[in-house]
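A single protein chain has been omitted; all remaining protein chains appear in their positions.
A and B label the chains in the order they appear, each numbered from 1.
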Amino acid sequence: MYAFTYHRPTSARQAAGLLAKKEDAKLLAGGHTLLPTMKQRLASPAALVDLSSCADLKGIARKGRNVVIGAMTTHAEVAASPDVQEAIPALAYLASHIGDPHVRHRGTIGGSVANNDPAADYPAALLALGATIVTNQRKLSAAEFFTGLYETALEEGEIITKVSFPLASKAGYAKFRNPASRYALVGVFVAKRGSEIAVAVTGAGEGGVFRWPEAEAALKARFTAKSLDGLKHPAKGINADMHADAEYRAHLIGVMAKQAVAQATGKA
Amino acid sequence: MANVTMTVNGKAVTANVDPRTLLVQFLREHLRLTGTHVGCDTSQCGACVVHLDGKAVKSCTTLALACEGASVTTIEGLASGGALHPMQEAFREHHGLQCGFCTPGMIMSAVDMVNRRGHALDEKTIREDLDGNICRCTGYHNIVKAVAAGAEAMGKGAAPVRQAAE
Partner (left out) sequence: MSATGIGAPVRRKEDHRFITGQGRYTDDINRPGQAHAYFLRSPHAHATLKKIDTKAAAAMPGVLGIFTGDDLAADKIGGLICGWMIHNKDGSPMKAGPHPALAQGKVRYVGDHVAVVVAETLAQARDAAEAIEVDYGVLPAVVDTATAAQAKTQLHAEAPGNTVFNWHLGDKDATEKAFKAAKHVTKLDLVNNRLVPNAMEPRAAVGDYDQGEGAFTLYTTSQNPHVARLVLSAFIGIAPENKLRVIAPDVGGGFGSKIFIYAEETVCVWAAKKVGRPVKWTSDRTEAFLSDAHGRDHVTHAELATDAEGKILGMRVKTTANLGAYLSTFSSSVPTYLYAPLLSGQYDIPAIYCEVDAVYTNTAPVDAYRGAGRPEATFVVERLIEVTARQLGKDPAKFRMQNYIKKFPHQTPVIMMYDTGNYGASMKKALELIDYKGFAKRKRDSGRNGKLRGIGFSSYIEACGIAPSAAVGSLGAGVGLWESAEVRVNPIGTIEVLTGSHSHGQGHETTFAQLVSDRLGVPLENVSIVHGDTDKVQMGMGTYGSRSGAVGMSAIAKALDKVIAKGKKVAAYVLEADEADIDFKDGNFLVKGTDRKLDFGSCALQAYVAHKFNGQDLEPGLKEGAFYDPTNFTFPAGVHICELEIDPDTGVTRIERWAAVDDFGNVINPMIVEGQVHGGIAQGVGQALLEGARYNADGQLVTASFMDYCMPRADDLPSFQVGMTVTPCPSNPLGIKGCGEAGAIASPPAVINAITDALGHEDIAMPATPQAVWRAAQKTLSRMAAE
């Protein structure tokens, strides 16, 4: 790592102040992407603003028809939360399958969402559930928020404070893990809210997380895994690497979508 | 340089460290607790797992300064007095280690697994939950047996002393 100064504010407001004041400062959430990148000297912030003591960024609350999760809530906390398990079990399931147990004890929803790794799990859930990303400055829909590979609508100095998930009547997540890294090679989150159906795909898009309208249309007719029979996602625009070429990944989107629907309908 | 104070294996420690110092470096180089190992650069192998405020974390991906005020337990702090922790005893009894390098992380992860999932652990659960720990020697066969036996032993009154203290 290159040298940096370290700061640990106790509120989001303080953190925003430090972020504005310090030259070339970066926010540190769980650190499980940023610190390895810094160790490899691929990132060199001059200052780190550690959000781990900002109590106002933590916690899970049920607010009416929404589950609101503080940005610094860890994956383990989301996975174990009775509120999440009851309201959106698929979201708890997703959180319980991010990385490994140690990573889940440190990694946070805010960090994951802000990083928008194309192979991360959360973006699929946010997009499919129509979550709202709340920052210290504004509210953004997931569709507006995720703008490309590792890119988001976050402005300089903007801090995610929480993510609000509207309840879904049915939801499911299925992931095919990269055998080595265990990130999502393909992850599909399906959600049914009223008559609205969303199928969001992570791990596979050249531009990051995306929705699969054809699958959504098929599921609108009938929300069952069978509805997806014979439906193939085209390989165009799909990621290719040594673990999976575009054709295989595209095929897995279909398989994972079915598994996700089966989970959502209690038939997994 | 910055000051950091934390509790390590029940003892208060204070040090002045470079902000770049990782928790694992702090343990190994400042405190000479060399039982916690570094086996990779990508937060995957789990040789560096310690308990931070009672939860297993990768100490290679945690800044020492971020542990201000926290309580850390390492493999050196697991046994109480002269008695081995039941999980340590189970690894020995079931030949759950060969070269010993991944072992401290394995044992710390296994204890954490029991804390999260209870004392009756089946093979599938253990194998899936060991996702964050890599062993190159044992083929995991005996590690899985050791974790199951250690979990059961922990349930038979032999509670982890350090966990209780946290």
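By our rule, contacts are C-beta pairs under 8 Å (C-beta built on N, C-alpha and C of every residue); 3 or more make two chains touch, one makes a residue touch a chain.
Since this is a predicted model, take the numbers as computed values, not measurements.
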item	value
Omitted chain - touching chains that are shown	A, B
Footprint left on chain A by the chain that the document does not show	1, 40-41, 176, 179-181, 242-245, 248, 251-252, 255
Chain B residues that touch the omitted chain in the full complex	18, 20, 28, 33-42, 44-45, 47, 74-76, 78-79, 84, 88, 91-93, 95, 97-104, 107, 123, 126-128, 130-131, 133-144
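Heads up, the rule we're going with is that only the chains that are shown with their structure count from here on.
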item	value
Gap in Å, rounded to a whole number, between the CA centres of chain B and chain A	28
Chain B to chain A touching residues, read off their complex	2, 18-20, 22, 41-44, 46, 49, 52, 55-58, 61-63, 65-66, 68, 109, 112-113, 116, 129, 131-133
Interfacial residue positions of chain A with respect to chain B in the complex	1-6, 8, 28, 31-32, 35-36, 39-40, 48, 50, 52, 76, 99-103, 105-106, 181-182
